[in-house]
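Take a look at the following structure, please.
The complex appears here minus one protein chain, its other protein chains still in place.
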Amino acid sequence: MRPCTRIWLLLIALSGVTYGIGEAGLGGKAVVATLLAISLVKSQLVAGFFMGLRRTSFMWRAIMGGYLVVVCGMIGVAYWLGAVR
Amino acid sequence: MQYQSQAVAKPYFIAAIGLFVGQILFGLIMGYQYVVGDFLFPALPFNVARMVHTNLLIVWLLFGFMGAAYYMIPEESETELVSPGLAKLMFWIFLIAGALTIVGYLAVPYATLAKMTGNDILPTMGREFLEQPLITKAGIVVVALAFLFNITLTVLKGRKTSVSLVLLLGLWGLAVFFLFSFYNPANLVVDKYYWWWVVHLWVEGVWELILGALLAFVLIKVTGVDREVIEKWLYIIIAMTLITGIIGTGHHYYWIGTPEYWQWFGSVFSALEPIPFFMMTVFAFNMVNRRRREHPNKAATLWALGTGVMAFLGAGVWGFLHTLAPVNYYTHGTQITAAHGHMAFYGAYVLVVLTIISYAMPILRGRAANSERAQVMEMWAFWLMTVAMVFITLFLTAAGILQVWLQRATDTPLPFMAVQEKIALFYWLREATGVVFLIGLIVYVLSFFAKGETKAA
Partner (left out) sequence: MSDTQTLALPRNPPGDLAIWFFIFAELLAFGIFFLAYAFARAKNVELFNQSQLLLNRESGMVNTLVLITSSYFVVRAVAAIREGFSQVCARWLLGAIGLGGVFVAVKLAEFHAKFAAGISLHTNTFYMFYLSLTIFHFMHVLMGMVILGFVAVKARRGGYSADSHTGVETGASYWHMVDLVWLILFPLVYVIR
């Protein structure tokens, strides 16, 4: 099996987990953190393997990785704010 | 000059500079009226001076854009203009119509002018920047159509380049969006809503395409960098411009009675509007650093770099200052807006038109570049006007901050006119720097008459 096919299947599986959590109607800090972590992993997989950033210089990986961590992280902060309010 | 018909650009450029001088004179009169309210009253009330100042700006920039297009399109298309005669005819029609309009503003009260020119048939007057009488507006449409017809057919006939394509897109957009100036709904909110389709979608949309095309053209010529490289930059800059600029219209819709979601759309997208301007700055410097030839016209390069920097500062940074809805809640329509308006118009559009004039005018006059002496004068003019504009902007910003502080962001707000008196010092300072600007402009005009040895074209 090609590596990209494996990544594709992994992405499908992770999306299934996200959907399952949604169907179960789960909420709360741990669930939010899990979902955001899954999103981060999925988007990193797409960026690294599909977009080919895995084989680029550190700068490119840092920009993309930094972007994804900041966006997912700040979303987490916003949800945490919503929960303590 | 590679093509004879490019010569039609010359009267357009001369008219542009002439009207520019007029604009600055009225600016100085207004600046004085800011502090001495009855200066020249009742012969020239503030609102009329303001109208003439802003209308002259628009008209001379349009002259500049048209001249630029007439100069660039034959060279880009590698063919003569379809009809140089039509271009010359349109020049005179536009100039005379423009002059008559200004005379109308100055000679009779605005309401009388409205009555005389048939405003009751189709009311279009009385809105900022679009004050022109109905017949002038119709005239602008006719001139624009003839102009677009002329250059579009030229492009279709000859070589098609990215630069001419982007320029055409910008100019067609300019004409299409102007049509909204004929639509004047009775509801003030709806009216403002569409009014911005002209004003915003011009200066933060299609004009930026024209700006990009003009800058790219001059950079190709003076740096000798490969066209492919420059075109690639041009494409991403205009793509970013359109993505951020179109929905960015929302930043004019705050607190005027439009739905709340505009606060989100406006804030998110217009916060990104500095990006294309920043890319333009990087683009200009990058291309000049990678230049493959030393063009004898050093002044043109200076204007081009100045465009990049000042457009980013004026449109990008000063725009961002008050583009977020919660900030704009306090700054809406204060002197902050005036500060931004001055530097953005100067940095983006005044400078780009002066860039193309600086590059093209010597060639139109039969030489590759002006004499050393003339170029030094031109560079002095650049620095005088640019530094003066920076200070005008800073003083107006200071006035604006104080205005927000005393009039809005306080538990004990002062009335508008009381605040105006308290910030008068900054208006005096602005007026003084305005005089410096005028001196720069005079040096600029004189540079066209400077003698000295020139290089052959």
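Order of writing sets the chain letters: A and B. Residues in each chain are counted from 1.
Quick note on the criterion: a residue touches a chain if its C-beta (ideal position, glycine included) is under 8 Å from a C-beta of that chain, and two chains touch if they have at least 3 such contacts.
Bear in mind that the values here come from a model prediction, so they are computed numbers and not experimental data.
> With touch as defined up top, name the shown chains that contact the chain not shown.
Within the full complex, the chain not displayed touches A, B.
> In the whole complex, not just what's shown, which of B:172, B:265, B:285 or B:330 touches the removed chain?
Looking across B:172, B:265, B:285 or B:330, the contact with the absent chain belongs to B:265.
> One chain is left out of this view; which of A:1, A:30 or A:59 touches it in the full complex?
For the chain that is not drawn, the touching residue is A:59.
> Would you write out the residues of chain A that touch the absent chain, in ascending order?
Residues in contact with the chain left out: 2, 4-5, 7-8, 11-12, 15, 18-19, 21-23, 27, 31-32, 35-36, 38-39, 42-43, 46-47, 49-53, 55-57, 59-60, 63, 67, 70-72, 74-75, 78-79, 81-83, 85.
> Tell me, which residues in chain B touch the chain that this view leaves out?
232-233, 235-236, 239-240, 243-244, 259-261, 264-265, 267-269, 271-272, 275, 279
By definition in this document, only the chains that are shown with their structure count from here on.
> Roughly how far is chain A from chain B, going centre to centre by Cα mean, in whole Å?
45
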